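A short write-up of the structure that comes next.
Every protein chain except one is present and positioned as in the full complex.
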Amino acid sequence: MNPESAALATTVDPGHLTLLIVVLPILVSVIPLIASLRDVSAGWVTAAAALAVNLALTVALAASLFLTGDRLIRYEIGGIPVPHGIELVADGLSILVVLLVSLVAFTVLIYTRTQGPRGNAFYSAYLLLTGGLLGVSLTGDLFNLYVFLEITGLAAYALVASGDTGRGAYAALKYMLVGTVGASLYLIGVGYAFLATGTLNMADLERQLSAVGYGDPLVITAFAFLVMGLAVKAALYPVHTWQPDAYSSAPTGVAAYVSALVSTVAVYALARVVLSVYTVDFLDHHGDLQALVIYFAAVSIVAGSVLAVYQSDVKRMLAYSSVSQFGLIVAAFAIANPNAVYGGLLQLIGHGVAKGALFVGAGVFAVAYGARKVEDYEGIAHRSPYAAAAFAVLAFTLVGAPPTVGFMGKWYVGVGAVESGFLAVAAVIFFSTLLTLAYVVRLVDRMYFGRPTRNPLLADGGGDDAGDGQGVTHGILVVLAVAAVVGFLMGPFASEIQALVQPTMEALT
Amino acid sequence: MTDSSGFDDRSENDSSTHRGQLEADGGEAGAPIDTEEARRRPYVESQVVMATVRLISPFVLTYGVFVTLHGADSPGGGFQGGVIMAATVVMLAFSFGIQPTREWVDDSALLGLVAGGVALFAVAILTPMAFDGAALELVVLESTTTVAVKWWVEMVEVAIGMMVAGVVVGLFFVISSGVFGTDEADREGDR
Amino acid sequence: MIEEFIARHYHVAFIVVLAIGLYMLIESGNLVKKVIGLNIFQMSVFLFFTTAAYVEGGGPALVGPESVPGEHSNPLPHVLILTAIVVGVSLTSLALALVVRVYREYGTLDEDRLEEVMAGEP
Partner (left out) sequence: MTLALELALIAFVVVTAVFAALLRDVLGSIAVFAAYSLGLAIIWVLLQAPDVALTEAAVGAGVMTFLFLLTIAKTTRPDTEKPLKQVDLKAFVVVAAVALLMLTTVPAMPEVGDPDAPPVSAEHPTGEQTPYSYYIENTYVQAGIENAVAGVLVVYRGFDTFGEAVVVFAAAVGVMVVLKREVLK
């Protein structure tokens, strides 16, 4: 650490920041409930203030992290020495996820102000979900991760059911049953790891697991359960069935938030377990197990794309595309060489931004024009040029068209796969890109070159042609534009970001 | 078993009171329990149960407080104590009817318990940070306030107890009154 | 072989009960029974953890100034399971609220009938 950054680190203790980022949204979530007692609808204002402060804290944490030489901040909660207490850890991997969570949470909140669902309890749950996601991203303890995973789950299930439809409630219940089984499988994995080592801290487990020996059946079983549990949470094929129903029947704001972040953070946790707890040494020791995870993920890549092609409902199409994308990301982390891991990380962030915004876009078009199916999108670009342009850019980010972040992510993963000899994975990425291109082009083609005759809301006049349709407020346009710009610009800046997280990548791989 | 006229008019208006009478309603196989027949059925109370509950609930409540406060030295703690305290209210609800108990329990009291619990927990987390310690570092609190760690642990246990008691009672009332809108409409329809 | 399993009877019980809970989750058409199954499934995991904490001849984790390892069961898994029990009951209450809501909307708790009704919805 150079003297300059040491001075800064003493003025603002970055460790406190890691804790405050997690705790602040959670503590503030009580305020909307107290406000309901007085019949004040303070929910949105409170949540907006808390998330704005949180975003600022996150940026401060990121700044102080990037000033440290080894890109690592560890904070022992309660001053209890690790591994006996719980610690929070921020490194190059987690900080990008934390930034994503804070940014998306704040941005989607802007959308919910006009589009709802409203209600103080809703905003309490929204803050709790944010706190849970941040906790999962920052914790350095295997069991603490489970607790935050369940906070995330509880809030997400409730939010999916926060709309007015019975379908949403049923989808939430199915989501909950599957999600809880996933979390319990993860907990069983924690149990096996604990039985083998007697410890729960991730950094300590890394050493103790290798001391016990990677050939130990308990160590291997723990790995299998941890990965399976988190794969269920991430909705990989074939345990993805809860996900399209949950995303398509949730209110738009919730669908955007949940699709952008909840599975993303589960995959991040998977990366933590594979790379930080089990390490590349374990994967090298068990080449067959590594290949199994990679091919399992590869099946997800193809199956998700194929299923997405067959959807006529736009939200379901977007949901199935996530199955494919998360397959790609999990494969990247399991390949575990520097290029693949960095590609996976880029893809994780890029997908979160793009998918959340695409759900916002789909929600806007559904509200403004009643457009839910692919054929309803005919000619939308003529009625809502700005929203449609952002939507199209984001959709091409999903495909991986250059120079978007999607392209850079896939590029790094592909290079990494070839480096490690997984040529089949590179082929699968190429094939699924073609499939993604197929359904995205089908949609964008209709938006720009279709005739708005089928949809009466688009066909007859009302509202000036230069502006956007009713329901597409400026706030929503800002959300979409920010996401499109981020998705677009992260691509060209990929190598700059790589330089920032390089020390972490080296430590992990 | 006698009919108590005291609650009759209330229960006439409130279908959820009948739903609280679980065993009595078990008969309608395959049908929703809140059928017309069940709705008209008079509210049944047992003087014996009511007297017993009235007698033992102070003791149960005290035991809950004891379990909460004694967690540091013997098995038990905030969570178990909170559940036991909540059980007192639930017992009252099952013997005196859910609706009268709902009216008796103040909503701001429930929320106050939950918010107070959160506030106490926040104190334990945040104050050590103000005194150059880590979050939740109770030893720092001991050295600045000369109050032993043990008592700070008790404070956290009390915080948990308050939250749990408030939430469990709240859950009981919320679930027993069902979905807002549809069930409210039921009630209006009964009037 | 048999002795190996007898000496680890709680671990075997964990797996058997876990399987029964999983069976209920898959097979039950009734949503309330699915939630019961979920609880049986979760609680089996608690058995796994508490067994790991147990040491032959050791007492509960009530300690004094002279306490040494080996005399007491490990308090750590107990703490984890206390948390997990709380998580379990919280999930259950939310699941049951969802069940109440689904019943309000569709008038049935039977999975097959729900799927039928929903297929008929626009």
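Order as written gives the chain letters A, B and C; numbering starts at 1 within each chain.
Please note the rule applied: a contact is a pair of C-beta atoms (placed from the backbone, for glycine too) under 8 Å apart; a residue touches a chain by one contact, two chains touch by 3 or more.
Not measured: the values here are computed from a predicted model.
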Partners of the unshown chain among those that are drawn: A, B, C
Among A:90, A:154, A:177 or A:425, the residue in touch with the chain that has been omitted: A:154
Residue of B:92, B:110 or B:140 in touch with the missing chain, whole complex considered: B:110
Residues belonging to subunit C that touch the chain removed from view: 4-13, 15-24, 26-28, 30, 32-33, 35-37, 39-40, 43, 46-47, 50-65, 67-83, 85-94, 96-101, 103, 108-110
Residues from subunit B at the interface with the omitted partner, ascending: 19-22, 25-26, 28-33, 67, 71-77, 79-80, 83-84, 86-87, 90, 102, 105, 107, 110-111, 114, 117-118, 121, 124-125, 135-136, 138-139, 148-150, 152-153, 156-157, 159-160, 163-164, 166-168, 170-181
Residue ranges of subunit A at the interface with the undisplayed chain: 23, 26, 29-30, 33, 36-37, 77-78, 80, 83-86, 119-122, 124-125, 128, 131-132, 135, 141, 143-144, 147-148, 150-151, 154-155, 157-159, 161-162, 169, 172, 192, 194-200, 207-208, 211-212, 216-218, 221
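As a working rule, only the chains that are shown with their structure count from here on.
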Pair of chains joined by more contacts [C-beta pairs], A-C or A-B: A-C
Centre-of-Cα separation between subunit B and subunit A, whole angstrom: 37
Two or more partner chains touched - positions in subunit A: none
Residues within subunit B bordering two or more other chains: none
Contact footprint of subunit C on subunit A as seen in their complex: 143, 146-147, 150, 153-154, 157-158, 161, 165-167, 169-170, 172-173, 176-177, 180-181, 184, 187-188, 191, 194-195, 198, 200
In the complex, subunit B residues that touch subunit A: 107-108, 111, 114-115, 118, 122, 125-126, 128-129, 133-140
Touch list for subunit C against partner subunit B, complex: 60, 62, 82, 86, 93, 96-97, 100-101, 103-104, 107
